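Just one protein chain is left out here, and the rest sit where they should.
What follows is subunit A.
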Amino acid sequence: MTLDINKIRNDFPILKELIHGKPLVYFDNAATTQKPRQVIDKLIEYYYKYNSNIHRGVHYLSNKSTDGNENARIIVQNFINAKHSHEIIFTSGATESVNLVANSFGDRYIAEGDEVIVSELEHHSNIVPWQLICERKKAVLKVLPFNDQGELMIDQLDDLITDRTKIIAVNHISNSLGTVNPIRKIIEIAHAKNVRVLVDAAQSVQHKTIDVQELDVDFLVFSGHKIYGPTGIGVLYGKEELLNEMPPWKGGGEMIQEVTFKKTTYNELPYKFEAGTPNYIDAIGLGAAIEYVQNIGIEKIDAYEHELLEYATEKLLSIEGLKIYGTAELKTSVISFLVKGIHFYDMGMLLDQMGIAVRTGTHCTEPVMQHFGIDGTVRASFSFYNTKEEIDVLYNGILKVCKMFAVK
């Protein structure tokens, strides 16, 4: 069950870079992951040999690109076990996917006085689109809170849901705290009351096996760049019957069946929601990334990253004055922390000088920071290409910063 980390690290050219003259220690994986050669090569191959606009071309290159794009859709379908490939909509990322659902589902199903529930743990991308649609429709946005460990207070969900609740939008894994949320339970509670659920899997598809049919989730979104794929490509999964009922969100391109000035009819799924020239090369790159992850095995990745998390948690907690935010029982490889007396920006800047890339600030989850009464944290997020030795470098780096600030 062990991974050959040296072999894996060789797949990621960037890991050999020197930053400020020091070997790169990349611990900003929750923001974006690095890309393996297999993905980069696939992008280069398509730009070099096959690039051509998809769907309507009759020539060889267009067919080749179209095949690549549709094959990537099938890779995604199998990856999350969707029933149909046309339930996979390619978007620019998880944020666009949420916006698509908020607008299209919102237009169709949300009326004045209706309610939308989000969790207090959400990334801004899964708050603001809902705020916007609620404002437009004069609906109400309600919040499911979390406790001081960073775990959602699921027992409050039943009371929060009313007969006006239309949808619950919740992340699978919190980007700022690493909490793994009980989405199965949330979906069960919601469905018992005929409420739809959107799961933001941006932080989970790269760590956990996801089966959308088994979960019975209504919508699921994620981004390509967080699962070792290119930027600018993302996925919206939706149940066929829901997507069919929802109106198009953006107009133009392949989403159209027939246009007259009197009336336009729309294409079938998935094209109804893919306006304009789709980002087909990056979709193909995403397919390559998913295949790469599948070849290694999500369970193996998860197990190894958990090992890193435990090692790092124990090591970092031995530093005097260091506090970890987010201590949920179920966590992925994210450690959000502060050292007493040292601002997160100072910590981040000084670690950077040592070649260590961490994220600092609010992580676009201001409500989470407000909950803890802080302005931000330092966040180290690990991937399967990271090592315990790199965690030691982080540990020594933090000690060095503490020394510079003479924290006793």
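Just so we're on the same page, contacts are C-beta pairs under 8 Å (C-beta built on N, C-alpha and C of every residue); 3 or more make two chains touch, one makes a residue touch a chain; residues count from 1.
Following the convention adopted for this analysis, contacts and distances are computed from a predicted model.
**Q** Name the absent chain as its UniProt record does, using one of the following: "Sulfonate transport system substrate-binding protein", "L-lactate dehydrogenase complex protein LldF", "Fe-S metabolism protein SufE" or "Sugar ABC transporter permease".
**A** This omitted chain is identified in its UniProt record as "Fe-S metabolism protein SufE".
**Q** Looking at A:Thr91, A:Thr362 or A:Asn386, which residue reaches the missing chain?
**A** Here the residue in touch with the unshown chain is A:Thr362.
**Q** Footprint of the hidden chain on subunit A, which residues?
**A** Interface residues of subunit A facing the absent chain: 20, 343-346, 348-350, 352-353, 360-362, 375-376, 404-405.
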